[in-house]
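For reference, the structure I am asking about is given below.
Up next, subunit A:
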Amino acid sequence: MSRVLEIAGLVKSFGGLTATDHVSLTVESGEIHALIGPNGAGKSTLINQICGELAPSAGRIHLAGQDITRLRADERVALGLGRTFQITSLLEDMTVRQNLGLAVQVREGRNFAFFDNVARRREIWDETDAALAETALGPRAGVLVADLSHGEKKQLELLMALARRPRLLLLDEPMAGLGHLESQQMIETLAAARTGCAMLLVEHDMEAVFALADRISVLVYGRIIAVGKADEIRANPEVREAYLGEEEA
Partner candidate 1 sequence: MLTVHALEAAYGASQALFGVSFDIRDGEVVTLMGRNGMGKTTTVRAIMGQLPLRGGRVEFDGRPISGLPPEKVARLGFGLVPEGRQIFPTLTVRENLVATAAHRLKTPNPWTLNRIYELFPRLNERARQMAGTLSGGEQQMLAVGRALMTNPRLLILDEATEGLAPVIRAEIWHVVERLKAEGQSILLIDKTFSVLKRLADRHFILEKGRTVWSGSSADLVNDHDRVQAWVGV
Partner candidate 2 sequence: EGTKIGVITTLSGPAGYLGEQIRDGMKLGLEATGVPFELVVEDDGRDPNTGLQIADRMMNEEGIKLLTGIVFSNVAMAVVPEAMDLGALYVSPNAGPSPLAGAKCNANYFVVSWQNDSLHEAAGAAAKGRGYKTAVALAPNYQAGKDAIAGFSREFGGEVSEIYTGVDQSDFASEMAQIRDRAPDVVFQFHPGGQGIAFLKQYQQSGLLGAVPMVVAEPSFDAVILKAVGPAALGVIGTTHWGADFDNEASRQMLAAWSAAYPDKPLTNYGQQGYDTGLLIGSALQQVGGDADVDALRAALKEANFISTRGNFAFGPNQHPVQDWFVTEVVADEAGNPKSVTKGKIREQVGDVYAADCKM
């Protein structure tokens, strides 16, 4: 098993607040590593540092052995990092098909071509249509993203991230806002995708976390207080108190 992501001593402060405090963590290939913790613990801050939207105050990030701490966000993507957003972030004025098509196109390259016609790039559209047909979004291909329901947007987010064929996928609350059925579907989709890529999963839906995660790290006040398998975490009294409470346990 090779190491896809390695974070060492990552620190991020906002003024007086240390949002991530010497966080170290690894994700192995093929692994789904869940990151849980109370609201405001610094999970999204961590994700944003990994994907390059925030510059860490200290620490290093390695992707598949390469130091990416100082790379631009898009360069990290080119090296195999994918992400979804906690609040969906899509191209609202385009159709579902165009959104996904664009993701495929970006990966395929030739993006500086001024004199071709995207509509005629078969390789893009074949892949796009095939990918859509496999999901519940198939019949919605021609709908503008602005008109999608919340759950549909979440699915599209994931499809677009996967279209890039990343080594590592950062998922910031993929289940948030999904209904029960849709959550089930999402869990299945993620489980199916895990063979191709490792994932760092931030999620408050414990059902999903326990169903998917190989390992779980618990972040509280910017520090990792526990790492372990699902059962270990579930049983950890500190985690129960800081995070799980009685309802879920």
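By our rule, a contact is a pair of C-beta atoms (placed from the backbone, for glycine too) under 8 Å apart; a residue touches a chain by one contact, two chains touch by 3 or more; residues count from 1.
How were these candidates chosen? In short, all candidates are chains of the complex that A comes from, given by their letters.
From a predicted model like this one, the values you see are computed outputs, not experimental measurements.
Note on this complex: subunit A touches candidate 1; the remaining options among 1 or 2 do not touch it here. Of all the residues in subunit A, the ones that touch candidate 1 in their complex are 14, 37-41, 43-44, 86-87, 147-152, 173, 176-184, 204, 206, 242-248.
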